[in-house]
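Of the protein chains in this complex, one is absent; all others appear in place.
Chains here go by letter, A and B, matching the order in which they are written, and residues are numbered from 1 within each.
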Amino acid sequence: MLTSFEKLIFILMVAVFGGLTAWGFYQIYRIIRRGRPAARFTHVIPQTVKALLEVGLQKPMYKSRPILTTFHALIFFGFSYYILVNVNDLLEGFLPGYSTAEVSAGIIGLLNLLGDVLSIGVLVGVAAFLVRRFIAKDKRLEYNKDVLLLPGVAQGGIKRDSLIVGLFILCHVGSRFTGQALRLAEMGATNPAQPFAGALSLLLRALPPSAFAPAIHASWWIAIGLIVVFLPYFIISKHVHIMAAPLNLALAKQAERGRLDPATSPTNGQGQALPLPGAATLADLAWPRLMDAYACIMCNRCQDVCPAHNSMRPLSPSALEINKRYWLNANFNAFAGGASSPPLTEWAISPEAVWACTTCYACVRVCPVGNEPMADIIDLRRRLVNDGAELDSGVQSTLEKIGKTGNSFGQAARNRAKWAASLDFKIKDVRKEPAEFLWFVGDYASFDARVQEITRTVARVLKSAGVDFGILYEAEKNSGNDVRRVGEEGLFEQLAEQNVAAMSKCTFERVITTDPHTLNALKNEYPDYGGKWETIHYTRLLAQLIDAGKLQLQHKLSHYRVTFHDPCYLGRYNNGFNPPRALIRAAGCEFVEMPRNKENSYCCGAGGGQIWMGSTPVGERPAENRIREALAALDPSADGAGGNAKRLLFVVSCPKDVVMYSDAVKTTGNEGKIEVRDIIQLIAEAMGEGRLLTSNHKPQNAIPA
Amino acid sequence: MNIVVPIKQIPNLTDELEINGDGTGLDHDALQYVLNEFDEHAIEEAVLAKEAAGGTVTVIGVDTTGELDGALHTALAKGADKAARITGDFPRGTDSHTQAKLLANAIRSLSPDLVLTGVQAADDRDGQIGPMIAAHLGLPYVGVVTGVAVKDGKAIVHKEYAGGLMGEFEVSLPMVVGVQAAHQPPRYAPVSKVRQIAKTAKIDEIAGDEAAGAGSTVRRMFKPEAAGHAEMWEGGPEEVAEKIAALIKEKGLLKG
Partner (left out) sequence: MSNDVLILAEHLKGKVSDISFEMTGKGRQLAVAFGGKAVAVMLGSGAAALAATLGADSVLYVDDPALAEFNPQAYGRVLAALINDRAPRLVMVGNTSMGMDLAAGLSVTAGLPLMAYVNGLAAEGGALAATSQIYGGKIQAEAVPDGEACVVSCLAGAFPADAGRVGAGLVPALEQIASPVPLADLQIKFVRMIEPQSGDVDITQQPILVSIGRGIGGQENIELAQELAEALGTAVSASRPVTDAGWLPKTRQVGKSGLTVKPKIYLAFGISGAPEHLEGMRGAETIIAVNTDPKAPIFDVAHYGATCDMLDLLPALTEKIKA
């Protein structure tokens, strides 16, 4: 149907815009190559297949925001299908006499039907997004005060980009759809395979006959020509994610979530200067982190789930990715050609934001395109620590304490097992006699007066269940999990080496930990330092013991209505979702899930060194937010005024959580309404050992009778 | 500018301190030794002064623990340029007079412009080493200093008095300063750097001569009472108020 002249123009356009686009992609490739090396090319083929399948089903996106994701899926399916449709349109344009608009049978008929329906889908989806962004003004697309934003971002660049692309899609799909309707109208035909376009065509029949030909040409150009014109714009718009996202997913990190990428790229040794750890500028980041910037769809899902963001701190993981992307757009050729960026802390993320991260992994988990903003943050911390930047006073003094004494409490090493002194039995010294389990107790469980009673309870329950276990006594040191996550790589290595050396001298089969942070370091990171043992959390061991009938629970604690908080480093990081729930069930408590549970669990705010910080931020603390969530879920009013009111418990399985949430219950003014308990306390009570409540958990008449 | 920082290791005060068998000293072997916190500030102030006015920082100490190198490596990682260790038969808890004399002898040959050291240490029973070093070297000394600025062969120092009042002095160099606080909190030394330095750094070794001695002898060492649990006052608000007021008065903290 196209005239020869039109054909020529089109071919020229493809050459020019296509060439420009290809060059753009090559530049992006060079940009990503500027990042430091990272091992990412393992299992590429199965990963790619998996990524394509996942993208095909839009699975990564359904991790959150189901309704919006459905609109996105409409656009995605429509657009994917449009590849076929557009090829057909091209053929129609270039092959004289080839026309399919009116065909209703066979393959072409099916193609038409799907195209027609999906066109409407895309139009609805895009309209929904535009409404959300420009009329409903979704709060989730805004940033906290003091979040560092590049001028382009701050001035609404993302909105403009959305608008351009939204309009492009509306024009492209709308025009193609209208084109179909025009052609049916010109022919005076109806096509059951094009119900929507057919309906429109009935209206268009009213046009004067001379108008059809130019209108059909115009609609072709607006639909197909526009794509070609638009290709280079993709390079700078967030819609390059269409290409970058699947690639990012295919090349995503394979290792355990809890194993951080190395602080430096591997050197080939030979006398070259040691590279500085972590990252200061863009090119210091590992290359997948640069790809993140291109994959990012600027959806802010990561910000939604970020505890730092939600307590009004100036951290936004999405702003970080978006800033990176905008900076690259602005310095596209220069950076591809080798120019270096100013320090990231000057334009991508503020130092205060860097130190606000709890390393909860929620942003990484939720990101539909496989980005890892947290990895950037840890790399920045690593370099700041290395460069002797001024650290938060609490973090610095804690690191110094750990460096000097091996524990974050600055206590003498010989006090580490003091908690065990008041037990009526002696715990094996695994350095002196073999044991089946080496129990790595951890700092908080060993030293914090509020947790020690719980630690003793763990010991008594294990003992009662006939578990053969021992501890390292003063040879145990801080596991270094959080030390590593505040960026003190050297101290982490030192601790890992010391712990592995101490443990290597002992005879045992498996390791148990009470602290999920410790669990994470031992299980996922110590293997790199020669510590290759099976490490499990005590909740898993207890669940196994109950299954095996070795741990018998006498009482049903049905007078408790409880909810459970998944600690980041037990749940999201190490998939320890089920054992705690199994234990609660076994203890006979009434169990209620909080809305944010398991993979979606909300950080208590302690991780990544936050518990060491010398300054408290002003907004609602994550732990307080969580206590309110728990109370809403447990709904204390549900029992009515009867005498059978249940006591509400907030059950945790991490020593730091005991501290954080006991505090939050107080600060939210909910003492007496809800109590914080460690899971071991429920087990002990259900075993019939009596009520093992510490002084911080004095039995109270929680609910007035 | 040639800056020298004499340092001292003391027991970690978070440890439970135990008295030795004959009751005249600490059970040093059971203790972990750490750098005196005021010396940390002296090192910081020295590095800041060097960063501002140029020069070199030499950190020097008497090795009473066999573990002084750790502290020296940390100081190097924080920006000191050279480190020296005085060796000899000087056990843990060696008195201040002995340490000051050994340090003064070693420092004399370094002909420093500025000696910065911690204003005091928790174990200075026989006095602070800063003024002693100054006396041995015949140099002026100002202590309880919270900031040093060097210009044209002179130092401007701020000395703190009670209640936040501050005296400003101008001192012609060389001099000895007892640092109370650096004008910036002491920086953190990343462990990877310290470990790297531990592998490569050279520490000068100086043989110390004999001990000067404290000039006094400890007859008895003991822990003050009332550690462990508060002494409880009985009675109602009036009685308790009476007791508190008396204690405040006794401590000389009543205004007026």
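Just so it is clear, a residue touches a chain if its C-beta (ideal position, glycine included) is under 8 Å from a C-beta of that chain, and two chains touch if they have at least 3 such contacts.
Note that the coordinates shown come from a computational prediction; the quantities given were computed from them, not determined experimentally.
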Ask   = Among the chains in view, which touch the chain not shown?
value = A, B
Key: Identified contact with the non-displayed chain, of B:5, B:62, B:144 or B:197   = B:144
Message = Using the touch definition from the top, which of A:450, A:598 or A:673 touches the missing chain?
response = A:450
Ask   = Given the full complex, what residues of chain B touch the hidden partner chain?
value = 11, 13, 17, 19, 26, 96-97, 100, 119-120, 122-132, 134-136, 140-144, 156, 158-172, 175, 178, 213-224, 226-238, 240-245, 247-248, 250-255
Task = Identify the residues of chain A touching the omitted chain, counting contacts across the whole complex.
result = 394, 448-450, 613-616, 663, 666-667, 695
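One rule holds for everything that comes next: only the chains that are shown with their structure count from here on.
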Message = Applying the document's contact rule, which stretches of chain B touch chain A when the two form their complex?
response = 12, 14-16, 30, 32, 34, 78-79, 184-185, 187-196
Message = Applying the document's contact rule, which stretches of chain A touch chain B when the two form their complex?
response = 274, 277, 385-386, 388, 390-391, 393, 396, 399-400, 403-405, 410-415, 488-491, 493-494
